[in-house]
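Omission of a single protein chain aside, the complex is shown with its protein chains in their original locations.
Chain nomenclature is as follows: A, B, C and D, assigned in order of appearance, with residue numbering initiated at 1 for each chain independently.
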Amino acid sequence: MQVNEYKPLIVAFCCNWCSYAGADLAGNNRLNYPADVKIIRVPCSCRVNPMFILRAFQRGADGVILCGCHPGDCHYTSGNYYTRRRMALLFSMLDYLGIEKERTRVEWVSAAEGAKFAETMNDFAKTVAALGENKRLEDLRCKK
Amino acid sequence: MADIKEPLIPKIGVVTDIRIDTPDVKTFRVVTPDGKKAFDHKPGQCAMLSIPGVGEAMFSITSSPTNTEFMEFSIKKCGCVTEWLHSMEVGQEITIRGPYGRPFPVDTEFAGHDMLFVAGGIGLAPLRSVINYCRHYRDRYGKIDIVYGSRSMQDLVDYKEIIDEWATDAGVEVHLTIDREQPEWDGHVGFVPNYVKELGFSTDKIAVLCGPPIMIKFTLAGLQELGFDKTQVYTTMELRMKCGIGKCGRCNIGAKYVCKDGPVFRFDEIDELPDEY
Amino acid sequence: MQEIKREVLVNKASELLKNGTVDRVFGWKKGEFDYDITPALFTTAEDIENEFVWGDFCGANFSKYLIKETGKSENKVLVFLKPCDTYSFNQLLTEHRFDREKVYAVGVPCNGMLDTGKIKSSAEGISKVTDNGDKVVIETLFDGEITLDRNELLPDRCLNCKSKKHVAYDELLGEDGAVLDSNRFDEVEKLEKMTPDERFAFWQNELSRCIRCNACRDVCPACTCEKCVFDNPNSGVENKAATNEFEEKMFHIIRAFHVAGRCTDCGECSRVCPQHIPLHLLNRKFIKDIDSFYGEYQAGAEVGSRAPIVNYTTEDIEPGDAVRRNENA
Amino acid sequence: MRKISLKKIDSLFSAIAENSVLYMPVDTKTGAKFEQWENGKELSDSLNTVRSAKDFFFPQTENLMDFKVEGKKIEVIDSRSETEDFVVFGVRACDVKSFDVLDKVFLAEPQDSYYKNRREHGVIMSLACTKPNETCFCTTFRIDAAEPAGDVVCYKTDDAFYMDAKTEKGKKLLSALEGITEAADDTAVTEQQKLTRERMSKLPLASLKADAFGNGKTKEFFDRPEWKELSESCLGCGTCTFVCPTCQCYDIKDFNTGHGVKRFRCWDSCMYSDFTKMSAGQPRLTQLERFRQRFMHKLVYFPTNNDGMFSCVGCGRCLAKCPIQMNIVKVMKKLGGNSNG
Partner (left out) sequence: MQRIGVFVCHCGTNIAGTVDVKAVAEALKTEPGVVFSTDYQYMCSQAGQDIIKKAIAEYNLTGIVVCSCSPRMHEATFRKTAAAAGLNPYMVEIANIREQCSWVHKEVPIGTEKAIILAKAAVAKVNLNAPLTPGESPVTKRALVIGGGIAGIQTALDIADAGFPVDIVETKPTIGGKMAQLDKTFPTLDCAACILTPKMVDVAQNDKIRVFSYSEVTEVGGFVGNFEVTIKRRARYVKEDICTGCGLCTEKCPQKKVPNEFNLGMDNRSAIYIPFAQAVPKVATIDPNHCMKLKTGKCGVCSKVCTAGAIDYEAKDEFVKEKYGAIVVATGFNPISMEKFDEFAYSQSKDVITSLELERLMNAAGPTGGTLLRPSDHEHPHTIVFVQCVGSRCEACAEKGKEYCSKICCMYTAKHAMLIRDKYPDTEVYVFYIDVRTPGKNFDEFYRRAVEEYGVHYIKGMVGKVSPEGNKLKVQGSDLIYGRQLHIDADLVVLAAAIEPDKSARPLATMLTASMDTNDFFTEAHPKLRPVESPTAGVFLSGTCQGPKDIPETVSQAGAAASKVIGLLCKDKLTGNPCVAHSDEMMCNGCSTCEKVCPYGAISYVDKEFRMPDRTTKVRRVAVVNEAVCQGCGACTVACMSGAMDLKGFMNKQIMAEVDAICK
């Protein structure tokens, strides 16, 4: 690993029922992923408001990832379907505004997929690190 | 750049005492970090208090200018700044700037006169400063009558001070009233405007009113019935203020800015203003 | 030139006032110049006779005014609706924003409204604007007159008119048209074809002009919130002024997102922007994406329809694929 | 009076820019806008920039101070940085007049040091108008578009720029430019002024008078029934306020950055529904009251407090930009009687 690689700040919204449990499982199995990933627990991926995502970027996040139950497995039956539509539209809009599309991601992670969670986070962190600092959605006032 | 005097940049104030007056009113004592009074003021003037990140709001200074050690603010919980203030603990720092506004003409128009103070609810807070000023310079004024009412006994602000200090002063008469009967209350029951009429004051006084708009309206009418002229009656007003120095543009009533030309107005002056407050 | 004459509208309004169908009339009122026409509420036939205008500058959409106005009286109010206005009208009904029973809607055909901005950028000191059908003559105070093709002076929303058909009315004046195939997504596609850097530069430049006057929001028939999140100190995202580039983007992205699936593409936001920011291109991007991801959907085409953003199928496109699709577009 | 040939105008600009930051209106696809001059940028011939020149002294947002909060402790940090000297070139008569209006507010005691500081560092090089627009009505407020105020007044003729210093600041600036300018008489300028004034008199709004309004007229206009009709379709947006060169209402807000609090001020609009809202109540409940406030302020309250000076300069920006085409001219005509128009 390179020593001077950019350390990105990543916010991961995880649904309580699948992905948060998946993240716990990654922990149970001692699967490493970068400490740059910080998880926020939400009841369902559909609780994530686009405003939260923009807020994270404003405050200094370099990447935001949403994790929810696989489509069809939502604890609330349809929450992640709404998430999927909302995020498809939001991400497409961010891309349209020229904001790097690699900074946002949606991944479906079940409670059994500890390994997938760790892999996803490793991969996402690497992708975001390669992009470097978030400049296009930054708020200079929030920089140290 | 510290030499530039900027009215919008506040000082730091430390809350050294918090007194619970009523279920929704607390009185805060504020000094500078080195224990001094933040600035001098005159009765009726206001100060802008703020908590960074929460917001700024204007409050009348409740303590008398004759108190040279600290300032006090009696504040009713009603919005986000006041809610935050109410949740503070002693030792909390806040910011303070002022003093703002035109004070009561205590040394000119009021001097030598009998005084009648009429307050309702939290309306006593702005009057406390001027009442204590008059009490301090007792010889400069004639008889002092204070009519104060609230919803209930528990809602009377500064009850202890009123009973222990004001009511025991020579030449000061306190008339308390509450809106509805209460078992532990043996005083007057009824609304302030009616009580003022019942008490039937002579018209050789200067009256100062402060309270909810409806109280002001009927008390003024009552005083006029008793023969008072509008030039004898004062009040203090409150509107949305941001800057406190007559620039931000929101606290005007017609051409007058409450923060700068008020908050103290004489009723004949108010008559000149459009009805938008 | 509008195919239907002012007199037809005036007569209709007077007739409905007279027979008691309505007691108020939303219409356009003449101004100081030919182009500064104000939406107004008329209550007498006399005022209508004297001040009601109908012509190339009657762009204002009255739908949103109905929210407030219908709450004021038990009587009906007359509203004139151009085809594109009727979509907003329906969308507001879908959202239960006003009482249909209190409105008498009269559809009026529209030949496209002229763009004051385009006129002003082609001449200075405008004293008179005359529409002769295909040509528009602009007379000026000091530079004589110029004649331009009417098409050159149409705003984007009229050049790409999506429908000449009224989707709601109680009564229709003149002939109804058809839903049109427009090229309204051309500009969106042009942007999509740019590199991300170019797109970023484009929007940065456009949005940097925003002065947050809220005209786009306040005129928007979809933005009808009792309290906008950006005005609400308790929302946590209150933001009064575009303090920096982030807040400029935040406001416009979220506003577009909030009207996604509800925006009828009426183009009022771009019309009123004092800084000429092409705000409709944000809304159209959402419309285009919705159409391509979830099937064509026109907000306001029918009352009670369920917008794709509050719907789903189990086979929807994944967000990652949605973004990659842009790349391959 | 000094002059410089139009051909050498760039040398004038670069000479000014050597010592100060120079701003001037330049044309963009979406209208004229003040930009910092650099080689190659051309002075716009437009009358109005979309945003007025008030930004130079009263920007839309500005940071007032910072706070550091730790536990119960608060530290106030005056985070202002040094202001550079700057020159604003090409300000029209109406906008120059707007600075007088703003001065009355911000330089009244207690003075606003943020404003004052910028005012002191800025030099205004105004530019006389030659071809007014149909929306211009500065004459209503006794402003002479042909001879603006300012530190240096400039006139652009077909072949040259004429400059006349009016203040000490202006004289200092012009004297520094003596090397590239030449002395000139005012024949060409007088000629131009004559033409301009003639044109002004032919404008559609030339006969608009503000005499009905002014100092002490509060009671006369406040309860007029016409306010209802005038304000009926107002959207309550802030366009008129924000393009207006004299509107100066502001809000003070705190922004928590996560490691401190920034207190900033930003333009506010009396047209906004929450402008005067407080937890206890709201004195201006309806759009009618808010609409009335804006125009009463410009036409009555401000003159009452400032010896009859109106806080409108007739630039016509609101005439062009209001989404529903309601504006001060319509208000004045409706309330002041048709004899005014």
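In the analysis below, a residue touches a chain if its C-beta (ideal position, glycine included) is under 8 Å from a C-beta of that chain, and two chains touch if they have at least 3 such contacts.
Just so it is clear, the model here is predicted, and its values are computed rather than measured.
J.: Since one chain is left out of the picture, which of the remaining chains does it touch in the full complex?
T.: The undisplayed chain, in the complete complex, is in contact with A, B, C, D.
J.: Of A:33, A:108 or A:124, which one is in contact with the hidden chain?
T.: A:33
J.: Which residue among C:64, C:184, C:258 or C:284 touches the omitted chain?
T.: Final answer for the missing-chain contact: C:258.
J.: Can you list, in ascending order, the chain B residues touching the missing chain?
T.: 84, 87-89
J.: For chain C, which residues reach the chain that was dropped from this view?
T.: On the side of chain C, residues 71, 94-97, 224-229, 232, 234-237, 258-259, 306-307, 309-311 touch the unshown chain.
J.: So which bits of chain A touch the chain we can't see?
T.: Residue positions of chain A that touch the missing chain: 9, 11, 20-21, 23-28, 30-33, 35, 38-44, 46-52, 55-56, 59-61, 72-73, 75-79, 82, 86, 118, 142.
Definition applied: only the chains that are shown with their structure count from here on.
J.: Which chain has its Cα centroid closest to the overall Cα centroid?
T.: Closest chain centre to the overall C-alpha centroid: D.
J.: Using the average of all C-alpha atoms in each chain as its centre, how far is it in Å between chain C and chain D?
T.: So the centroids are 30 Å from each other.
J.: Could you say which residues in chain C touch two or more other chains, in rising order?
T.: Counting only residues that touch two or more other chains, chain C contributes 243.
J.: Would you please write down the residue numbers of chain A that are in contact with two or more other chains?
T.: In chain A, residues 141 touch at least two other chains, as defined above.
J.: Across the complex, what residues on chain D touch chain A?
T.: 255, 257-259, 262
J.: Taking the touch rule as given, give the residues of chain D at its contact with chain B in the complex, in rising order.
T.: Touch list, chain D to chain B: 64-65, 67, 69, 72-76, 78, 80, 105-106, 108, 110-114, 117, 218-219, 222-223, 248-252, 254, 256, 261, 263, 265, 268, 270, 275-280, 283-284, 289, 293, 296-297, 300-302, 304-305.
J.: Looking at the complex, which residues from chain C come into contact with chain D?
T.: 31-33, 35-41, 60, 65, 116, 120, 124-127, 141-142, 209, 211-215, 217-219, 231, 240-243, 268, 271-272, 274-277
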